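Have a look at the structure that comes next, please.
Only a single protein chain was left out; the remaining protein chains are all shown in position.
A, B and C are the chain letters, set down in written order, and residue numbers restart from 1 in every chain.
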């Protein structure tokens, strides 16, 4: 049975929705002033500075770690550069116990929640203090205590997972929601469709946050979809949607705050499309000169979200050049020093090869491990990372663990 | 880079597209008269009767074969009942060489193209004249000469395939397009999203024809999606869409004819949503009384698409009660007689177990077959279908093959 | 104890689990008010409400993605895939996500609460897409557990164990036996161990190994073989992953011969893994080559499915060949 109560017409008229262009919500101009008619969210100085510091931390971390990658200290890196307002503005509008399920370019959200430089570094270097035990490539962070789901590389898989997670939160009834980040490229995956449709049908408190940064590696948005961005897809699911200037931290914050209310108070899932730009290369393995122009990049460099936020803070008298300088220097120092320490830490214990596949190591895997250990003992020189592992030498391990 | 040229707003307004309700295109009232302002497509008597005969053929085939299933002659059956106008009206608007990629409930399109009762029967009974060589369940028809892709059970897989097929047609430049049928349930699959998005991006001559018949087995459309049907999804891909009364053969025909022009002449993919109702059970294995009311069914039985078409034909003087009676009787007879013959035909040759897995049978599979044959020779009584197969007895096969 | 068929036993297990723990949820295509196309979830929505037992939209990748998220959140989802043949759209969510969730996060997060149920197997005139036995596709995936019950008693005990297990479990149900297999099933909760094979019958000449619906085939084949004076040891593997190497190896060390049978096509089927492992463990004790009796290396046929399937005569002949080698 069809429930549609649609109007009847008697001539065959096709529509493609072009007339229903979705507007972009903006509050902040590049010079830090508000658009006429715009009303800034009531952030307060403390929160505004928490946001800003997270933005700068992210930028500096990214700069330094890309440099470290170029120096060969790190195998791989991905920058958030240009998208700090989208990521941090949205994370800031959540409750700190709401779940975040991110794609990979959202280290800003973690920085906002208080992931320390040390915690970042341990993951990046996959050392024995990495919560992920050195198993995933750099930038695959996760933190249980910060309610930040460990990143997984396959794109879009986290989107239906976010729907499921939020369904569980709804049943738990503690007023939490889930926000999932994804790129406009990942939104082409089948999992995206599944996630939004299921969320709408089951009225789940989830926020789908699309970072439309114009590219999926080399593929421009124009070869990713024919429509006006991702936002109009929400109509197909009868889902609330808003498009927002992703370089405008105030607009992002306010949109997300309101979305969170719809999600938590009314169990209405929401789609947010943040229009932004990936200023850096896709990753340290990528060279954008093969697929886009310097001119285009320059246009977007003019829209730097951090500068825009800074101007706004200054207009309130909440920030000064000297504070900026101090912050940047402190962060640069901290990053460098922390990096040195993290790099020195040993690799995770050999045993981490076989743990966590299952809750308990199954017998056959244990047997494989015994064989491996005997092998390494016969060829210690061939395995510099593990020849001195307690499992090989029999000497006790020096366990160093934090709360993840 | 984002290409959106969307309007700017300065307050956070969420929309869910509810205001953009998509109208339903109708031409024909149940009594066979036209709605005011509606203009019937210029079908001509011959084509109108070709359509109508296909509708009646489908209905009678369905009735008889369900009965045959109930009598235990057939393992399984699926009826098109109630959806004949949607399926046949659309097929009739295509060129006969356009490709059709159907779901499974579209035998009407095949009947329209001239698939004979004998051809239907051979598939249903999986005998040695079945083009599909007795490998698939009943109703998994296919015909190369009629440009009707063999049905495959996994839902929605044919939708991106239709996009690809149509891309090939576009390159071939012979003015053909592809039409793919699917249910509103199948439209939840990830493959649907992939197919429509790719078609819009690559400007492919494909028509996505959704039979929204209100149910996916027991699942009502209201638990399948929250939106107003499938149609609004087109906006998410910037694709032309039309919603049509699926029980109105004229509206379906005209919408599809126009869609075909958009597809073939302008390389614009189109989505058609036909609002209809599955009057029968999902399949012979299903009992709808567990999930829907007789009252609801009765409402839709009033909207019978065949009667509606018949009234229209009669209003033109193109059809009479005696012709109706004659047609029905002839078809009933033909179905019964053809069924008897088809049922008598032997199973496909034993060799069909191993052919067509690859173009040539690989050595290991051949060895498996040799082993099987020896085994059957040792136990002929246990394999009544193949004990007398030429591959077992060594006597020559009587090959009977038509052009598929 | 009550007489139940396999569907009733499964339904009873789900009911038991949902009654005991309100975090247990059952969902999938048509599992709500209708109770599933096979009726395995009958009455659960009526009993536990629409939030705990519900229809999903028709999208397997979404069902498992959703279930992964729920499990990560701490719920205990039991997701149904309508037919095992339709599990493949969810392959990425299962193989790249479910299986690797705990490992990749260093045990910060896991989806151990997840159970995926799906009817599998042939013999019901289902053709290509209602007959497949996909266990081997998953058995190559560390992080998953794969379980197949052979009768109602096993089904309830193993399903309850799967639901309680701290790792994600794929539970493949032999749909041919759904109504055909009937037996005594305790009405209270009980669990049977995962990862342990069961020796159903002791014997000395040859070991016959299988799982699920194939155990019935084995039973009849062994009856024939025993009439010929062949003493058969019969093992139900039950857990395909991780599998119980020790029990199988111990048996083969005794009998010196092994016949393995499954419905899935021979090449790449799980019998290959077992044969490879056992020939290594029992090399000096093997008196004949390890035999595999499996589906042919083709898609699943319809009309000739009898010819395709590893039926009792084929298993019987393999037993004889093994002993006479």
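One rule holds in what follows: contacts are C-beta pairs under 8 Å (C-beta built on N, C-alpha and C of every residue); 3 or more make two chains touch, one makes a residue touch a chain.
Worth saying up front: this structure is predicted, and the values here are computed from it rather than measured.
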{"item": "Which displayed chains the hidden chain touches across the whole complex", "value": "A, B, C"}
{"item": "Hidden-chain contact residue, picked from the options B:58, B:157 or B:276", "value": "B:157"}
{"item": "Contacting the left-out chain in the complete assembly, out of C:15, C:92 or C:250", "value": "C:92"}
{"item": "Candidate in contact with the missing chain, chosen from A:11, A:285 or A:388", "value": "A:285"}
{"item": "Sites on chain B contacted by the missing partner chain, in the whole complex", "value": "99, 101, 130-133, 135-136, 140, 142-144, 149-150, 152, 154, 157, 159-169, 171-172, 178, 190-191, 193-195, 197-198, 201-202, 352, 355-359, 362-365, 404"}
{"item": "Touching residues (missing chain, whole complex) on chain C", "value": "61, 85, 88-89, 91-92, 95-96, 99-100, 103-104, 128-129, 136-137, 139-143, 241, 264-265, 267-277, 279-280, 283, 286, 288-292, 297-299, 325"}
{"item": "Touching residues on chain A - with respect to the absent chain", "value": "75-76, 126, 134-137, 140, 152-155, 185-186, 188-191, 216-219, 223-225, 285-286, 290-291, 347-348, 350, 352-354, 357, 364-365, 368-369, 372, 375-376, 378-379, 382-383, 385-386"}
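Note that in this section only the chains that are shown with their structure count from here on.
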{"item": "Label of the chain whose CA centroid is most distant from the centroid of chain C", "value": "A"}
{"item": "Between chain A and chain B, centroid-to-centroid distance (C-alpha), Å", "value": "43"}
{"item": "Residues within chain B bordering two or more other chains", "value": "188-191, 223-225"}
{"item": "Residue list for chain C, restricted to those that touch at least two other chains", "value": "54, 57, 59, 61-62, 89"}
